[in-house]
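Structure provided below as structure tokens; questions to follow.
Rather than the whole complex, this shows some of its chains in their spots.
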Amino acid sequence: METVVHLSNAVAVLGRFPVLAGVDLEVAKGEIVLLQGPNGAGKTSLLRLCAGLLPLVRGEAIVLGCDLMTDRDGVRKRVGLLGHANGLYADLTVTENVRFWGSTVGASVAEVDAAMQRMGLAKRLAKVPVNRLSAGQRRRTALACLVARRAELWLLDEPHAGLDANGRDELDTTLREATNAGATIIVASHELERAGALATRLVEVVGGQTRERSL
Amino acid sequence: MLRVARLIAAKDLRIELRSRVVTNQVLPFAAIVMVMFAFAFNTDSVVQKVAPGLVWLATLFSLLTLVQRSFAVETADGATDALRGAGVDPAGIFLGKAIALAAQLAVLELVLLFTAVVLYSAEFRLSGLVLLVTTFVAATCGLALVGTLYGGLAAGVRGRETLLPLLLLPVVAPVLIGATRATEAALGTGGAVVADGWSWVGLLTVFVALFGVGGTLAFGPLIEE
Amino acid sequence: MPVTDNAVTDNRTPGDLSGSDITGAFKSGTGTRFTRLLGIATIASMALLIVFGLFVSPADVIQGESVRILYIHVGTVWVAYLAFSVTALASAAFLWKRTTSLIWDRIAGASAEVGVLFMALTLFAGALWGRLAWGKFWVWDARVTTTAFLFITYIGYLAVRGLGGSHHQRGRRSAVVALLAVLEIPLVHFSVKLWRGLHQDSSVTDTTKVKLHDQMLFSLFIAVIAFTLLYSWLVIHRQRVMAMQDALDDKGLDYALQQRRDEGDG
């Protein structure tokens, strides 16, 4: 099977703190991997490393065939990250935000509309500026932006946070569809019941290191 | 690259249209700065003599605010991360943000010039008009380019508010001086003649070319973590 | 005028109110018999002012015909002072627990709006006069500058009124600003003494050195009466329009509430 993420003894630091202390991880194409672990374990850092946003200090990291030591730009174009922050422009409307993020990868208007439809934003909320949305509505918008980006590797940091029951179902459907279309997904989440049902594999992160676990 | 630049510029200008921060905040601020200047040096003759310098000084202060705003928009909800993470061409981001900044600066400068004319009874000469316009275009582009470059550098880091004026002001000083002298020549302040101005414009143009090329190439590594 | 109408801020929300027929409730207008009489009195005194100001009163020995600007310049500025004082008093009444009522807030707002209008006229007339008397539209004299600051201050006051939020919140916030802003009036008035500028010293109120011609003084008196009447007429109407706007907001709320409740069923 094709390997999408290959980390071997990867180390990353923030300031002087080693947030990742030698991580080993293999993810194959089409998998949905769930990262789980205590607060401060390094889940967010791991996702940021894979997205090419956190510099690799030691070890080996190859994502989508690009070496993170040398070719981070190659990775970034093909990866989609949803972080703790939403990355939205507060003064622009929902549609404008999704359209902007879609067009950074050349998504068509139809694709953007489809993404908004997916997250239930196509109707009343489409023309509302983001600063007038509730927390969950913002999270939905950020997800729609991610969907519109059509990434090959999706990195999701607590995507459920703030979503209502309905939104969680929509998210699950979206992720399943994405993997069917050939995407690979890594999700960090504390909601074991919810995310566990979706995932194909569970990886525990503790103290900046990973351990394989059974679901 | 140009597609990305257009995208980013359009987005920045649209945000400004919605939030009206420049129109409602920076403009009155700059205008009030001019009024305060005039009041602080209440002797009329002094004010009139330094009017071109004041216009550019006020522009400079506003530039700091504008650059900060331009990147605050990105960092507020982690959009810089998202931009970097999206692998958007950095040269495109640079040009796009510089274009949007230049547009906002241009509006600002027009208002300041108008204020100067009204408040300080600065005077226009038709013969100096071409020089004046050229100076303004060149200086605006120069300021926008430098502002974007250093703004991007300062945006990610922790002491960003510290860094920006510290980096920006010394570099911009030549622009300030060149533009002031050229404007004086165009307006004939203190008996300056128009011909004097063009050499300053030459300096400004070199500056623009330098930072245009340099910025396009260097922006990528600069905004890298 | 800058920010006059706080109800028309860009607060359109998902439940847009524009489609409803809530405007029908206010067909009666803002006029009453009293205001119509007031309007007639205003027009009459304005006519009188024109007659006295332009024809009866003499030209000045030094300034010539241009001295006639005085009637507008000084008339409007005094009424602007009056307007801002009324704003302050109404604001105090609004803040005082026993008289809290939105009507005071509306009077304060309406009075400030009209005051800003008159102050703009003062500045305009002063600038014109300055061109004639000093050769420049604008000088950096103490009174001229402090007047500009006073003007900006009340624009700021109107901006605070336009911030949005509930009516009481608007009232509280703006009342505090109004009470602080009014303190600038003495500053403007005494600025000539404090800074010894170019501008005219007190020549009307200071009885020890009356310089004005009697007929000029009388014309000025008429000007002040005329502008005060105009001010009252404007404030009464504006205040009523604001009351309607507030009521309209309430009606709009009913409509929006209905839409919001339907959200759950739909």
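Per-chain numbering from 1; labels A, B and C assigned in written order.
Note that in this section a contact is a pair of C-beta atoms (placed from the backbone, for glycine too) under 8 Å apart; a residue touches a chain by one contact, two chains touch by 3 or more.
Just so we're clear, the structure is a prediction, and the values are computed from it rather than from any experiment.
K.L.:
Write out the stoichiometry of the whole complex as a formula using the chain labels shown.
P.N.:
When all chains of the structure file are included, the formula becomes A x2, B x2, C x1.
The working rule: only the chains that are shown with their structure count from here on.
K.L.:
Using only alpha carbons, which chain's centroid is the nearest to the whole structure's centroid?
P.N.:
B
K.L.:
Quick check: which two chains are joined by the most contacting C-beta pairs?
P.N.:
If you count contacting C-beta pairs, the leading pair is A-B.
K.L.:
Taking each chain's centre as the mean position of its Cα atoms, how many Å separate chain B from chain C?
P.N.:
Distance between chain centres: 37 Å.
K.L.:
Give, as an integer number of Å, the spacing between the C-alpha centres of chain C and chain A.
P.N.:
57
K.L.:
Which chain B residues touch at least two other chains?
P.N.:
As it turns out, chain B has no residue touching two or more other chains.
K.L.:
Once bound in the complex, which stretches of chain B touch chain C?
P.N.:
32, 35, 38-39, 42, 44, 47, 118-119, 121
K.L.:
Going by the contact rule set out above, which residues of chain B touch chain A in the complex?
P.N.:
By the definition above, chain B touches chain A via 4, 7, 11, 14-15, 18-19, 73, 76-79, 81-88, 225.
K.L.:
Can you tell me which positions in chain C touch chain B when the two form their complex?
P.N.:
Checking each residue of chain C against chain B gives 136-140, 145, 148, 152.
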